[in-house]
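Okay, so here's the structure we're looking at.
A protein chain is absent from this complex, but the other protein chains hold their places.
Moving on, here comes subunit A:
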Amino acid sequence: MNKPSNIQSASCADAPVLKERGQREVFCGLTGIIWLHRKMQDAFFLVVGSRTCAHLLQSAAGVMIFAEPRFGTAILEEKDLAGMADAHQELDREVARLLSRRPDIKQLFLVGSCPSEVIKLDLQRAAERLTEEHAPHVRVLNYSGSGIETTFTQGEDACLASMVPGLPKTDARELLLVGALPDVVEDQAIGLLSDMGIGPIRVLPAARADGAPGVGDNTVYALLQPFLGDTDAELSKRGAKAIRAPFPFGEEGTTAWLKAIADEFGVDEATFDRVTAAPRARARKAISQAAEALRGKSVFFFPDSQLEIPLARFLTRECGMEAIEVGAPYIHMGLVRPDLELMPAGPTISEGQDVDLQLDRARAARPDLTVCGLGLANPLEAEGLTTKWAIELVFTPVHFYEQAGDLAGLFSRPVRRKEILAV
């Protein structure tokens, strides 16, 4: 493993994790569809679920997409719950209708929900059957985004993991970047790595089905997001080799992440410095400006996107904040250890949630900034706390050098607002 140079004697990696198993206030994995369908331009996400699932997607999307989106919900009705044979037939009919209306669709994801899981509707079997029926034009895959199994960003993990077994095999030595990032950010990452002479570089998920990367024993991959645990496991199963590093948030995270890849590909120091020096300097400058309002302030993370640990590392080490609690819905120790190792011990690291108890802790600590979900933000603001909605961190380009200043800005704006407003 590629260890960062300046390890603290006692880091958060050694701290005990507070495990909570109470009531949660987080989205389910279906939510990932909102950004996945934008990224994969010939894919359709068909949730097999209830009116609640449809309503969740609509509420999370903010009803702001007025083109017909590439997702929908096949809402189970009473008659579907009565007999299983029926539900499969109904699904086949809805899929046939959808595909005839949308000939542009090349990949169809059947996405399981709580109701479809509870009634044990076998979507894998359905996907196999439908793939046969609609081959070679459309490939049908399935994964579960249900709230009884997945939390928010785990939906993306489940989706990408479902794609891995079907990726073509390759013996080429290629770098695979894993995670659905906005194109602008993805292009920056590829640009930096290419400038170091690293390549070929492939991305999962690809924008289109025919651009799907190959995978094999010579593939090395780097995760772009800390929540891709299942995808990570599936890629290992295919023989690919993981590059572990802190995640590319902020100047430090980006540099460490790039360095780990550069080392794997034998890039020399001089080349690495030549490629990164200018954007590093820009990122540092942008962060220091945006972070002025954050220095010396405290921050408290409610569990939401699983980005909490890398972001806490960024805020504490690059923006001068002090973390009180860093809560994550689920901690993949294997993936976030490099980030934890960089954070000096001190904050409570918590996994899972008991929302009322956690609210009590936040109220007692009165942090200068609370990072939380949309359901909690306004109530906490009304109690005088300053908040940052976590969901924006998932929808906004925040990775790599050129966005490092924006990332700091997302946190500093609410703090500055509090200082400016005089009503």
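Here, a contact is a pair of C-beta atoms (placed from the backbone, for glycine too) under 8 Å apart; a residue touches a chain by one contact, two chains touch by 3 or more; residues count from 1.
Methods note: contacts and distances are computed from a predicted model.
Engineer: Of the options "Xanthine dehydrogenase family protein subunit M", "(2Fe-2S)-binding domain-containing protein", "Light-independent protochlorophyllide reductase subunit B" or "Twin-arginine translocation pathway signal", which is the UniProt protein name for the chain that has been left out of view?
Structural biologist: "Light-independent protochlorophyllide reductase subunit B"
Engineer: In the complete assembly, which of A:Pro115, A:Gly229 or A:Pro367 touches the absent chain?
Structural biologist: Answering carefully, the residue with contact to the hidden chain is A:Pro115.
Engineer: Using the definition of touch stated at the top, determine which of A:Asp42, A:Asp80 or A:Glu252 touches the missing chain.
Structural biologist: With A:Asp42, A:Asp80 or A:Glu252 as choices, the missing chain is touched by A:Asp80.
Engineer: May I ask which residue of A:Leu36, A:Leu91 or A:Leu223 touches the chain that does not appear here?
Structural biologist: Candidates A:Leu36, A:Leu91 or A:Leu223; residue touching the omitted chain: A:Leu91.
Engineer: In the full complex, which residues of subunit A touch the absent chain?
Structural biologist: Touching the missing chain: residues 23-31, 46, 48, 50-52, 54-56, 58-60, 63, 66-69, 71-78, 80-81, 87, 90-91, 93-94, 97-98, 114-115, 117-119, 146-149, 151, 356, 373-379, 381-382.
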